[in-house]
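My structure is below; once you've seen it, I'll send some questions.
Removed: one protein chain of the complex. Kept in place: all other protein chains.
Moving on to chain A:
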Amino acid sequence: MAFSMKDVHFALGETSILEDINIDLPPGRIYGILGPNGSGKSTWLDLLIRHRVPQQGMVEYNGHPLGSYSRKQISKEMALVPQDYRLNFPFQVLEVLLMGRYPFLPRFASPGSRDLDIVREVMQKTGLEKFQDRMVTELSGGERQRVVFARALVQDTPVLILDEATASLDIKHGLHLLSLVRQKNQQARTTVFSVFQDINLAAAFCSHIIFFKQGRILLHGPTTEVLTPQNLERVFDVRAKVYFDDYAQSTQVVFKV
C-alpha cells in the first residue's frame, strides 16, 4: 500500500474536519478526489503530506507510520501543487523551478547539472521556456499556476498531489499538464492524488475516484464502477446522466439544471 489510513480523525480546534477515515490506497493509480466544497478534501491531502497531523488514528506510507519519516524524506517522496500558493516576491521562473530540487541538495550546495537538466526538461515539456527569466510577480494567474505545477514536476517524486491544480488554467494548458501527469503515471508508476471540481475532467483522467462528503469518505473505487447517477446524487445532490463518450473515449457526465 502506498498509503493506508486507519480510524483517522482530524479537528481544527472544536470543529471536526475529517471523521472515520479508513482507506487503503495501492500505488501506481491516479486517484480523483471529488466532493462538495468544505467536505475535507484539501485537509485530507494535508494529512497525506503531513502538513497536518490527525488527532486520532494512523497514517502509513509504504508500510511505515508517516510520523517516522523526516520532513526532508517526505519531500523526496511527495510533491504538492497547492491551491493557495503565494508568489509575492519577484523570484524568476527559473529560480522557483529550481526550488523543486532543494529537497535533494545538501544545505549549502548549488544545483548541479542533473538538477538543471531536470528543470530544463520540465520547462520544455510545460512550455515555460520562454518565461524562464521573467519574474513570477509579472505573470498572469494561469501562468503562475503553471509555474507552481512545473515546480512539483521538477521535484520528480513517486507521489504527486494536486489540489485543484488546473482550476485557473485554460482548457488547452490544463489538458496538457494533466497529460504530462498521466505520462509520468504510466512510465514511472507515479501515484497521483488530484482534487477536481470538474467531474468530467476527473472521469477522463482518473482510474479511481474517492468521494468525500461532510468530512467522511462516502465511497471509493474504480471510476467506471463508482461514477454512477445514484452516487452523484448522494454526494452532490444533483441529477446527472452518466454515459460512455466515444469521442472522449471515457465516461462522461451531463447534468440537468
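Couple of notes before you dig in:
Everything below uses one rule, namely that a residue touches a chain if its C-beta (ideal position, glycine included) is under 8 Å from a C-beta of that chain, and two chains touch if they have at least 3 such contacts; residues count from 1.
Note that in this section contacts and distances are computed from a predicted model.
From the set "Transport system permease protein", "Acyl carrier protein", "YeeE/YedE family protein" or "NADH-quinone oxidoreductase subunit L", the protein name that UniProt assigns to the chain left out of the figure is "Transport system permease protein".
Residue A:86 is the one among A:86, A:130, A:172 or A:256 that touches the chain missing from this view.
Within the full complex, the residue among A:6, A:71 or A:114 touching the omitted chain is A:71.
The chain that is not drawn here is touched, among residues A:95, A:143 or A:245, by A:95.
Not every partner is drawn; the one left out touches chain A at residues 12-13, 46, 49-51, 71-72, 74-76, 78-80, 82, 84-92, 95-96, 99-100, 102-103, 107, 137-138, 148, 151-152, 155, 161.
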